[in-house]
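A quick write-up on the structure given underneath.
Other chains dropped; remaining ones untouched in position.
As written, the chain order gives the labels A and B, with residue 1 at the start of each chain.
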Amino acid sequence: MTKGRLYHETGMGSTSPRIARLTMPARAYTDAAWFADEMERVFARMWLATGRAAELDRPGAFIRRDVAGASVLIVRASDGSIRAFHNVCRHRGTRLCIETHGTFQGSIQCPYHAWTYGLDGRLMAAPQMDEVDGFDRSEYPLHSVSCETWDGHIFINLASPSASGPPSLAGQLADLPARFAPWRMQDLRLAHRIEYDIATNWKLVVQNYNECLHCPIIHPLLNRMHHYLAADNVPTTGTYCGGAMGFKEGVETLSNDGKRRRDYLPGLGARERALVNYFAIYPNLLLTLHPDYMMTITIWPQDCGRTKLIAEWHFHPDEMAKPGFVFQDAVDFWDRTNREDWAISEQSYLGISSRGYAPGPYSERERQLWDFDQFVLGRLKEPVSPKPRGGEGG
Amino acid sequence: MTKGRLYHETGMGSTSPRIARLTMPARAYTDAAWFADEMERVFARMWLATGRAAELDRPGAFIRRDVAGASVLIVRASDGSIRAFHNVCRHRGTRLCIETHGTFQGSIQCPYHAWTYGLDGRLMAAPQMDEVDGFDRSEYPLHSVSCETWDGHIFINLASPSASGPPSLAGQLADLPARFAPWRMQDLRLAHRIEYDIATNWKLVVQNYNECLHCPIIHPLLNRMHHYLAADNVPTTGTYCGGAMGFKEGVETLSNDGKRRRDYLPGLGARERALVNYFAIYPNLLLTLHPDYMMTITIWPQDCGRTKLIAEWHFHPDEMAKPGFVFQDAVDFWDRTNREDWAISEQSYLGISSRGYAPGPYSERERQLWDFDQFVLGRLKEPVSPKPRGGEGG
């Protein structure tokens, strides 16, 4: 695949030329070179949601995330800031840490030859290196990764810091901070996490999230909570799409029975209490805001046909402190609904991967899917700059 | 690999130039591009045996077969005809059906958004699509696959129907219908099926089937039934090779003890009662006709070194209706013999895949293997026409 060129349709081409919006060609889902391109131009250049600042609750606390060929440590530094580093020793390249989360005791030490880095990434000790001509410890900090926080969500950006740094997270988020301010997301705390490993392309997960036409067929339980045609979508921007859905009569939140077992989140008005917000924040965060809790799903593509997902349920600490606090109703509801979505997304991948697939027509209710497709295609058409190279220290 | 060119020998070339017929080069068995070429030029253009019409015993009954990147549903339509379709929804490409066989209740509905097709493939319902500008249901039937039947065997052809359609099944079969008329195969009914998944190239399965020189070494039981040099082969044609083998003294059919526990098939004369016919009908049917039953093996290549096989045992319904009907003797005999063949075919693949392989000399008794090789090479040398594209509805 020549990078940067437009992708043309192949396979069974039999769609009416009168249809304006069609699904993407099969190779957008099945071609390893296309996938590599997406990793380079989407995942390695945009801000990626990686987890919650609250989880890094003391100096040395860290989470590890692997994406686009990188392994990244996100660490609470001694000064309280959050820093991100490539999980690779500057000596002989050893993976520093194989755990997914934990706490470093004051420093990060390579398990092979004990090169030791501060929580800010500086190289503090490098046994036997002082005798090496021209070696200067200050030139071998961990390669840093850009890291910023929005309302409790940590984002990283793998793009190489240039003189000006990568585009800011604020620029990528646009009006989202204002839009979701009432939920006071930074106050919320993690109660439960489920990881999924599914056999589908990551884009089919986003597309599945962005329409509810399938709800009556796939989701008998969810369909009791919302009217599937009731989505009130906002205009799609270059970096997200989404909207809100109101509840059916008698439903107060998404739980197995529609009952709400926790107080409303404190910042919400009457309007926000009556609906669920569903936003796909490109490229890897599915943010679902309920009247009394938040579910986040982050998306970690592994290859064309395999995707890892981390789903987390977050609640208000005041509720969590109450003796009768429960959350299993919310977890059960969504775990069931998520698995319904993953199963059909896997079946979708099977069909798209097969010889009989041809792009098909989107309905008006699937406009956000086409918008998302255009976002992906737009990123792939960008001119390629030279491969990123770290400067001093990353 | 440049498509369409002649393949030249590589590797250890040390065979005497005086030998006229040699085995194929290693890459015919190990090169992924060669395999892809075979899928395109052999399996996607020829008629493939897929199963038995009798299995589709009511409207909606279907079997699914996956081959050459396609997933195909073969369905008994309401008018009694047998139809084949790509197992892919015209909307967003979802695999319609993940079962290998079953019965559709009057229509085929996509499990994602409920697009609904008739058993003839016509799109009957497409929720929310009527508001789409230019959408016309009649333009979105299931992509059809050519489907014909010979004497109870269903064949499909993945080649795109052109004005004239693909070459006819009758053309591919040549004189086989006349040759096998006495067995009245369409009357026979399935009694047992075994699926095998083996680590070898599909061509090594065909080659193994086409000679009995290995019988004294590999098949102690089979070798008690036939004399291994007694094959009476017919001249190979462009689409099949095969022949018959008579029984040794006291043997009446192929079963664990050579005894026959069922009446002769009604159409057979004295000559047909005294032998077994072994025909490899290119590219994917191994048809073995005994005095009292039929075994079919269909071949489903997965990649260079992996092949699925579906073996079925078919008997006359009059016999099956008898109180004392047994068939395990035939199944046991062949399951054992088949597994002996699969094991040596796997070992053969291991050797051919290794650095020490060079084409070797065929004996006169392996003439049919060389014929089969020429058939494959002949298909690969054909000029490539543009990639098939579906027309209206297919």
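What we mean here is this: a residue touches a chain if its C-beta (ideal position, glycine included) is under 8 Å from a C-beta of that chain, and two chains touch if they have at least 3 such contacts.
Please read these numbers as outputs of a predicted model, since none were measured by experiment.
The full homomeric assembly consists of 3 copies of the same chain, 2 of which are present in the displayed coordinates.
Everything below uses one rule, namely that only the chains that are shown with their structure count from here on.
Centroids of subunit A and subunit B (each the mean of its C-alpha atoms) stand 46 Å apart.
Within the complex formed with subunit A, the subunit B residues making contact are 44, 66, 68-72, 85-96, 98, 111-114, 127-129, 131-136, 139-140, 143, 158, 387-394. Across the complex, subunit B is touched by residues 10-16, 18-20, 23, 26, 207, 213-214, 216-218, 344, 347-348, 350-365 of subunit A.
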